[in-house]
Every structure is written in structure tokens, then in C-alpha cells.
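Only one protein chain is missing from this complex, and each of the others stays in its spot.
A, B, C and D label the chains in the order they appear, each numbered from 1.
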């Protein structure tokens, strides 16, 4: 296991360097000049030149990248072009929101997805199955931003049960909990649906496997057969989906954060790209990639915990 | 000796995309206390599903259309699901063919072994553990304490199959159904397992229903043999009678198809053709298309069962022994 | 004077097992650990042994489907060990294989006519019509019908599929065929059909078979000579009759005694082997069989027994075989 | 804290449970970048800066006239010298005095190329700044500089505390002399200000103001509706009806200084042909477009808008009003029928709307405009180069001075920068220069009028509309007054 962790860690470093290079180069080669954005339409040529010098954009691109990389290896993510704050500080202001949102929506998706998947597998081809399948496919089919807007209209504006947006209170308070509900549902619906479908098919496969028959032959109660013997095995592919989805959730937060006025990494990323705040974009992408790798490492570890056959050495 | 298990006119149907299929027809045989009955027949002839229907574990799309399965006089088919569940693993146990997949990969051997004990005997976890170790010793596994903590994938096929047997025997069942328990194993390991089942049977007085297609296994273990062909019993009798004096052309063909390891090398007499499809409508004897002796009546009418000193044969040739005597296999 | 068709010299095949942080080779599966054979033209050499003892690996190695770890292959007096794929091509048509699982050995999406034709296409510059004719005659040869030409594998029964496999192997008119568990997946009655077919074809075309099986009955039925393997090693090699009548190696003896006979209630001495087959990753030192051998001594656990002749064309690798003979 | 939004205390409780609390939440769609007037140049940050800092001069919300603020008075002994007298006793919120030294420090910093200030150009005309005494600053310009007062009333020339600036980064920790001070700032999420109890004009009425970021306008309005937000500005035209119908919400709108235009790339054929530009002008039904804006825009032929210094009503009768027949005729005469035009459009809602309408109207007269949308950052880059045929752009004109509109946008000096259409007319340049390099406001006005007329006739732009500033707020809020420049000040705002 530790070998896995170390190997992944080494891989991650190379992965992150690769990503930083791609982002750096493509951002610099992409049209759009951070200086002229900071300067705005009113800026004169001299203004812009001044800004470029201040930001160090007048140096050759590889020199810039090298400096960036050296900083990075020392744990320095640089300073935002726009706000002149430390990128790390900016990122870590937003990170908790995004993480909380992603986790909340994973929870939502698991709470909805797993029972739905199991029920429709158990009652295969019944109306319940059709209903749950329809619903979960419906979940995948709704554009995120539209669902968000609709939820706001119904639950926040019309009934006023929940706040429209923002994450102001800490999540453990009632207010914080309420603030989290709509965004988590918006973001979680899609992956709930995916989990439900994955859960259904993997449950179906397991239910018909030999060892389940063995369990029944031993006289194990049906309930135990399902929830003990089947579930743990059926969870293995589902966990992959959850892990992969976490990555997509991180992407999905961009829209959810936009719609629900949540101050997260996704929004930061889109703002920073818009303003060509290179260090910020770099930082955000690296952070998201690192989280993705980390989550998948966790998934692998959970795998090994659930499935003793998996041995990473 | 009394019949502990009686199967009467069992008919098993499957619902499939092509419609309803009849997989087993009018299956009847019985098992006496302490006896080993072997069910033989080619792949797909309905051995496994017959066994599963005794256990009440037919696949969802299968059902028993007709028939009785009497266990100590009670019809298992009339039991409620929960009553039936309490029989399984307790009074009737089963060992499956594939030791590789029949154990749950994510639970320890110990967990799976303790399960029947806790369900049926109400053992505490500790008691079950102690008993589990004892069982593993009985089936000849080395280091039983350690095995309890291991997972199925850490054991070889033979070891797993022994665990399966230990599990099946945990509650001293009256009947052990073994569905091709050694097919997936090597000969030397197979010999170990067969000896084990035999020993256990002798110690516990269990009746055994052994399903196999290996005539050798039958010869070595059975008291009585049931030969099945395409969902039907074609011949049944004492093992010696059946082997030394097979009556049904299929049984004869089967015996002649097996290459021998000792004795004179003879040309193998293969039965031409292959098992008919389940859905195929067959008029007359189900074996007629492959039978070298097929007569007109065989093609028009299904043969009845003829009995002679407890030796039953489903073949028209038994209709008046004279005919049979005249026809000698080529 | 029988001619040697194939010479296998000290063939070894080890599979690396990778692990650790850098995924270096941690250990090896010694699937085949030093096999030397001479296969005579027109004979059937049976190979038996328990699962995982390296029979299939040996078969694949001989056909050049796996690069050898060590050893030499000489086919019809030519060393083919080091040949490139291109150079090997003419030999490929001489050496064919029939596989265990007739379901798995046919591409489910290819019509069987095309499957058989493909073999010809690769090697033979025939035109389409000739090819088709050839395939049709092959189908009949193996007991199928011409109208089967355009069907898919799933439309056939197991025995029929195995016949297709045989037809495909025959398509190139090879001189040497490796049958890897060619009949194991079939029911006894069908198995007998196929075995008889193989025999018939052998005498018709002077084929040489390397017949791999774990069923000693089947091997006895078809083989002229039999090789017994254990854990990647050669254990005993003898003419069929000699081996079954007079097995000298304790493993062969145990193996033979373990086979259930089709004669009911015949009391017989069975040699009980204890324990499990050791892992080929970590084979025991000395004689590979000593951990289960009923007559093993200190010597067996220390030194590897030599391969020695014990009779006319009868060889075995056991410290105690020669002694017994001498005594 | 692991919750991220550590602003639990800052939440104004949304619905304003006690009506008396003098607190207010304002929402805007982008984040505050920084709180140094020197280093920022965006309207979002400006909204906050306006409450924290003060400028020497301000504009009257009604008349747009410039009047002293921090400055008590000023005189211009010659047309290159500005002597400015400061009010006495003004202190920054850190307690240090706002004196002539502070003003000099502020302006020098803004001008210094090393600072790299985005609006350094505001003071580009300045030659030197000296302090005469503690309360008097003397600014000398290289040439007579007309828009000086406008520049000094611009938010980016607000006065910063030198002590604080040397000690800390004002971008993060602002110190000004205004009625509010920074309390808390969660970057990207919200900025909370509290009142400055020692404000020189007396403390403000509001105790606390939160500036919140709500990127999606729909959400912003929903929040206004549910009371999570009290005040929003820049209501998009399509939402105007909805906002007006909200219960408990007051709206305000007035003509603004912003102008949006369709610009011709004059470096290219046939855009450099006046006939072509005329034809396009004739083809565009700007009334229909303005009607689309739901009243949130006014149609005008004048480049200098009604709210800007230099406007003259007479300009309205100039220009080329909607006349599709004429357009077709010109197009036919010149063989431009079916002409392909590369129409560069930034991907913001407003420009995309203009793009679609113009595209359709041009199609009706036989011009085939192909819209090329572009993300804003890219657009800024591309539009400054010769890489399009026609494009849309706007100018918000926060100084409300005509020179500050004509010079950057159409002045020959600024080709390759803010003059995206590359208009270069000698006569026009001279007129604009004259308007800039004189301090006589009447002369300036005259010059601007002439320059404006010339530009209208030359038609480098088709003016799409002049902007309207809007706001919507809870009806218990009093005193909100939005300037045509879009600026507003909370000093006098209170809740009933």
C-alpha cells in the first residue's frame, strides 16, 4: 500500500509539472494580454508597457516558466496578476467552499444513487425499476445550470424555504446546511444518476454470481444476502464511478458556483482565465489536478479495503 | 433403509426470450439414508437445475411446473421461503462445481464458515470460530487458524473446495448435494476431495447426491446411479448393474466413449451427434436422433420406464426382452 | 528409421512478476523450466500434468508464440529460435495449433468460412474461388457440411466448433500440430468423436501431434509417447504403453493411481499425495516434487535429480528410479 | 476555518430581521480586485473605493458639474498651473492627516511609471507637483490641460494615506479618508465596510455595508427578491420588467455617460469608404434596437452623449438615420451587394445582442455579416489589431468629459490602443487637442462640439445607444443616487 502511495506521489509530481507546462505555454500563447485587461480599454500603450514590466511579462516565455517552476518547487505559487495577492492564499480561501460543495454533492449522489440502483436491480424490469431508471436518466439529462435556476425559482424564490445562493455560514450550522442543499442537489443529481445506473448493473451482475448462490445455499437470510454479500462486491465498480465523478464534480462546480454565487475554485478559475491571471489559473489547475489525483488515490485505497484481492505491490 | 429424499415427477421450466422451455421432464428418483446417488449425463442435460430445485434455488426465470420433492416426508415445495431457508445449509447442503467463484471474494474464510453455524445453530461468534477451525481440520486443511483469517483468493482451488465442503457439512446435514465438486480440480486433488466426501459421509451418515459427468467418479463413489439425458432419466440402478450391464443405448454409448487408463486399448465408440436443444420439439424418444438402434416406435412415441430388480430403463427395447436380445450393438 | 521433426533443447520460459514502487521485476513464474524433447515425424507426443505445470506454455513456446527465456528450437534441421517474424512465416504454416476452448478460439464475429480462409489467405496465393473450394472440402473433411460455410461460431455446438478449429489448423497443410487440451471442453461422447477424427486425420496426412491434456485416459488413447510434467519440469517420458504399465516416477505413479476407474467397486491401492501443488513462482529446491512425494528423502530436497534413461526410450527424473531398477 | 466562508458574522441575516439595523448588502457580478485607487481600474472595485476614499473634486449628481470636495477651492494662476487648497482637519481613517503632502504622494505614485498604475494616463499631462504649504498643492502641466478637474474627480485619483501605503499593501488593506472603512474581506466573495466614526463630514448613517459577489444576474435578482441582497445596479434590460414588478423594491434609472457603438475598421476596404459607412448607418434601425433595451438606453446620433461635457443638442440632427432604401441604393451603386463582413463580437450578452440585431438588419439590405464571437480577454487583444471588419465596443467614460471620450477613442495618437477603428483625421485631432489643452471651459465646449460634428459626419462609428444607469433596492433604503458615470456614494444612505 505504501508503495502505491509513494508511486502515485511520484507520478503526481510529474503529472503536475506536465500540466503546469501545458497550461503555462497555452495561456501565454493564447491571445489576450493580462496587461491590457488590467489596464482596461482606457489604458494607453505606456500604461500597458508599465503593467507588463511590473508583471514580468517582458521576459522570454521559457525564462518565465523556469522561474515559475522553481518557485513552485519551493512551494511558491506566485502572486496574482490582478489582485496582487498570493495565489496560494487566494486558492485556500476558496478551496474549502469547493471541497465542501463537492463532498456535499457526493453525499447527495450517494444517498440518492445507491438505494435507487439497488432497488432497481432487485426489482429488475418492474415498474419501480423503470421509474428509477427514468428518473436517474432524467437526472443526467438536465443541464446543470438549468436545474440550478429552476431549483432557485421553486425553493428559494417561490417557497423561500432555502437561501438563493452564497455560502456564508459554516456548514455545520443550520444556516450553512440550508445554503448547501440546493447547490449540492444541482451538482449531485447527475452523478447520483450515474451511480444509480452503475449500481444497478453491478448489483445485477453480483446477484447472479456463484457466491451469492452459495450464501443462499447456506441458508443466509435474503436481507443479509443483499446487504452483506452483494453490496460490498457491488460497491467496487460504484466506487470507481464516485471517484471519477469527483473529478467531474470539480469541473461541474464551475457552473454551480456561478449559479449559486459560491466563492469557489471553479469560479476563480473562470474569472482568472477571463482576466488572463496566469499565476492564478496555473495554481487553480494544479490544485484541481492534485485533488483529482488524490481522490483517485483514496479510491484505490478504498478498493483495497473493500476487495482483498487487490494488492498494489 | 428409508428414503430420505424422494423426487416425484419433477418438471422444470424456464421462461426465456424464446418462450417457455421445458428443461427437466418427469424426473423421479429417491435417495436412501446414508446412500450415495450419482447423477450422470452430458453437459446441459439438467443435472444442476434438478439439484438447485431441491435447494429451492432455481434461477429467477425458472420454476417447478409440476412435481414433488419430499424430504423426510414433507414436500419442500410447499414450504414457505423462510422455512425453506432454514433447511438450506442445515438439513440439506450443497457444494458447487466452481471453487473459484463459489466463495465470496471479499469476506474471510472464517466469516463464511461461521455463517451457517450462527444462522442454524445459534452459535456465538466465538463458538462458531472454534467449530470452524475444527471443521477445517476435519477437511484436512493445514494451519486452520491462519486459514480462518485468509481470503478465498489466497487459497488454491483444492483448498477452496475443501472450505466449501467444510461449510456444507458444518451443520451435519442429512443430505449433501455435490454438483460436480471436482470437475475444476486436478486428478490428484480430485482424489483427495472424493476421499474426503466419502470419509465425511461415513462419519456423519449423510446421504450424498453427487452430480457429475465423469463416469470414473461415478464408479468410485456411487451406490446407485441415475443417468440423465436431455432432461430425462434414461436409466437408473445399482452402480454395478448399470456399469456392468447397461441397458439404455445412451448409457452404453457413454461408457464406450470414455478412454480407459488401464487395460486393453480399444477403439472409442463415440455417440454420434450432440444433445438436442432445449427448445426442440422431439416426438418420441429424446435420444432417438443419436441412437444406433432407433426403431419406428422410438420416433413416434416416448418410451415408458421399464423396471427390472430396481434397475430402471427408459427404452423401447425393453418392451419385450426378446427384441433387446436380438439387437446387439455394432 | 523415424526422422526427427522437431528438436526442443533445454527450453525455459519464465514470466516476470513486477512489483514495488518502480515496478521492477520482483520474481518470476518459472512456467517451463528446462524441457528437452525430440519429436519424431508422424508420432503423437502426449504431455500430461496437473494444472499450471506449464503444458500450455510449452506448447506456445514451441510454436514460437512466446519468446523463449532460454533454449533452442530446431524444426526440420533448422534453428528457428532466433528467426524474425518474417523469416518465421514459412515455418508457421508447418506448425499449427488446436485450442482448448472451441468457443474462445474462434472470433465470434467472423463467419467460419472466413475464419478458415483467413489462414490460407495469410500464406497462400490462391484466388478467391480456389480458396473457397479448399475451405469447403476442409469442412467436409472434418465432418461438417458445405452449407456451414457462411455461419457464425455461435450457431454450432461445442464439438462442431472444435471441428472448425481443426479445419482451420489443417488449412495450411501443416506437418506439426499442437493440440492444447483440444478435447477437454467437450462432453465424453463428443470428445470421442473428435479424438477419432484426429486419429483419422493423422494417418491420412502423416501429421505429428504434440497432444497436451490433463486427462490421462485421453492421452493414453491417442499418444505414442507421453511426457509427464510437474511444475515446469520434465518428470517422466516414455512410450505410452510403458508409461501406463510401468510408471517409474512417484509422481506419475500417484497421478495414475488417482484417476477414477470406470470399474465400480474395484478395490485398488491409491497413492495419496498430501498437500498442495507449490507455486511456480517459488518452486521447492532440489526435486520440485519432493514436498508431496511419499518417498522423498533429504537428498531430494537438496539436489535436483538428473534426467536419465530407465528403459527403452523411457526416461525419468528421480533420484530413486535408477536404484530401483538396479536393485 | 474549514468552512471557508468565515464571514458568519458578516451575513446581514438576509431578510433584515430588524428593520432598524443600519446595514445593507450590495451585490455585483464580479469580484473586487483590489482596494487601492492607484492600482485598480475596474468599476466593481471602484464601487467600494468610492466609499473608502475621496477625491479632491466630485460631480454634482444632478448637474454633473464639478465641485470641490477634499479641496476647498482652486485657482489657475496661469493655464499650466493649478493651485489647490485643501480643507482643513481631514484625517485618514488611520489617523494620519490628509494634507498637501498626501496629495503629492498620491499623484506622484500614480504617475510614476515604476508603479505601473493602470490609470497613470489620468495624470499624463502633469509636469510636476509641489506642496506650497500644508494645505496647498501646486500642479504644473506641460501644456494647458482642460480636463484636469475631471481627472482629479476621477475615482482613480482618490487620495491615499502615504503612511499606510508605505506600511502595507493598500490593495488588501485600504486606508482612505472616506466615510467607510474596511472591516472584512473574503476575496472573491464579499467585502464588508463599517462606518468611519471620525469622518470629517460627520459619520455616515449606515453602520455596515457588504459588497457581495453574485456572478449570475438571475441569481442576483432572486436574492434581491428574497431579501438576501438589498441593492443591485446595472440591471440588464431583459430583467428590467421583472425587477420593476418585484414587491418592496424601488428602482432608479437615469441617462448615463456610457456609449456603445458599431465601429468600422478604417484600415480596410470598404470600411474606409464613407459611402459604405453611410450605407451601414442607414441600414441599422437603432430605434428598434433601443426599444429592445426596454428603455435602458437612449438613441442618439451624437458621439458625445447628453450627459457628457461637450454635448450639444444640434448634433442630433446630424448623422445618418435609419433609411434602408437609401442603404440599399448605396450598396447597389457600389456593388457591395452580398458583401461578406467579418463582424467581431465580444461574448458578453449586450454585445451579442447588438451583433444579432445588426447582423439581421444588414442582411436585409444585402450585407452579409458573419459574426465572430470572442472571449473578452481575446477580444481586447484582437480588437486593437487590424483583425476585423466591424466590431462593437463601448466606452463608459467615468470622467464624463468629452475630451476623455474623443481623444482615446478617435484620436490619432491612440491607434493600436483604445482607438480600435483607427480613425485618424488631422482636423479632428487638432480640434480634440485644442479641447484638451485649454482650461477655458467655453472654448473647450466649442471645440468639442466641432470635433463631435466632424466625427458624426465621418461616421467611424454608428452610435448604437447611450447608456442608462440603473439600480434596484429595497424600498426602505433612502438616499441612493447613482451618477450618470455609474458611481454612487453611500454617505447619505440610510434605512428607514
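Heads up, the rule we're going with is that a residue touches a chain if its C-beta (ideal position, glycine included) is under 8 Å from a C-beta of that chain, and two chains touch if they have at least 3 such contacts.
The rule we apply is simple: contacts and distances are computed from a predicted model.
Student: Can you pick, from "Acyl-CoA dehydrogenase", "Hydrogenase assembly protein HupF", "Glutathione transport system permease protein GsiD" or "Phosphoribosylformylglycinamidine synthase subunit PurQ", the UniProt name of the chain not shown?
Tutor: UniProt protein name of the non-displayed chain: "Glutathione transport system permease protein GsiD".
Student: Using the touch definition up top, pick the residue from D:236, D:256 or D:411 that touches the left-out chain.
Tutor: D:236
Student: Of A:19, A:88 or A:110, which residue touches the hidden chain?
Tutor: A:19
Student: Check the options D:272, D:292, D:334 or D:424 and report the residue that touches the missing chain.
Tutor: D:292
Student: Out of D:73, D:128 or D:356, point to the residue that touches the absent chain in the complete complex.
Tutor: Among D:73, D:128 or D:356, only D:356 touches the chain that is not shown.
Student: By the contact definition given up top, give the residues of subunit A that touch the hidden chain.
Tutor: Given the touch definition above, subunit A has residues 11, 14-15, 18-19, 22-23, 26-27, 29-32, 124, 130, 133-134, 137-138, 140-146, 149, 153, 197, 201, 204-205, 208, 244, 247-248, 250-251, 254-255, 258, 266, 269-270, 273, 281, 285, 288-289, 292-293 touching the missing chain.
Student: At which residues does subunit D meet the chain that is not included here?
Tutor: On the side of subunit D, residues 217-218, 236, 238-239, 241-242, 285, 288-289, 291-292, 345, 347-349, 352-353, 355-357, 359-361, 363, 371-375, 377-378 touch the unshown chain.
Student: List the subunit C residues touching the unshown chain?
Tutor: Residues of subunit C in touch with the missing chain: 60, 63, 65, 88-89, 92-93, 95-97, 99-101, 104-111, 118-119, 122-123, 143-144, 148, 150-152, 155-157, 159-160, 165, 168, 172.
To be clear about the criterion, only the chains that are shown with their structure count from here on.
Student: Select the chain whose centre, defined as the mean of its C-alpha atoms, is least distant from the mean of all protein C-alpha atoms.
Tutor: Looking at where each chain's C-alpha mean falls, the closest to the middle is A.
Student: Looking at chain pairs A-B and B-C, which one is connected by more C-beta pairs in contact?
Tutor: If we tally the C-beta pairs in contact for A-B and B-C, the bigger total goes to B-C.
Student: What's the distance between the Cα centroids of subunit B and subunit C, rounded to whole Å?
Tutor: 31
Student: Applying the document's contact rule, which stretches of subunit D touch subunit A when the two form their complex?
Tutor: Contacts found on subunit D: 1-8, 10-11, 14, 30-31, 33-34, 39, 41-42, 113-121, 124, 169, 171-172, 186-189, 212-216, 218-220, 222-223, 225-226, 228, 375-378, 380-382, 384, 393, 395, 408, 414, 416-418.
Student: Inside the complex, what are the residues of subunit B that reach subunit A?
Tutor: Result: residues 52, 55, 57, 59, 81, 85-90, 93-94, 96, 98, 101-107, 115-116, 119-120, 151, 153, 164, 167-168 of subunit B touch subunit A.
Student: Where on subunit A is subunit D touching in the complex?
Tutor: 30-33, 36-48, 50-51, 53-55, 82-85, 89-90, 93-97, 100, 149, 152-153, 156-157, 160, 163-173, 175-176, 257-261, 263, 267-268, 271, 273-276
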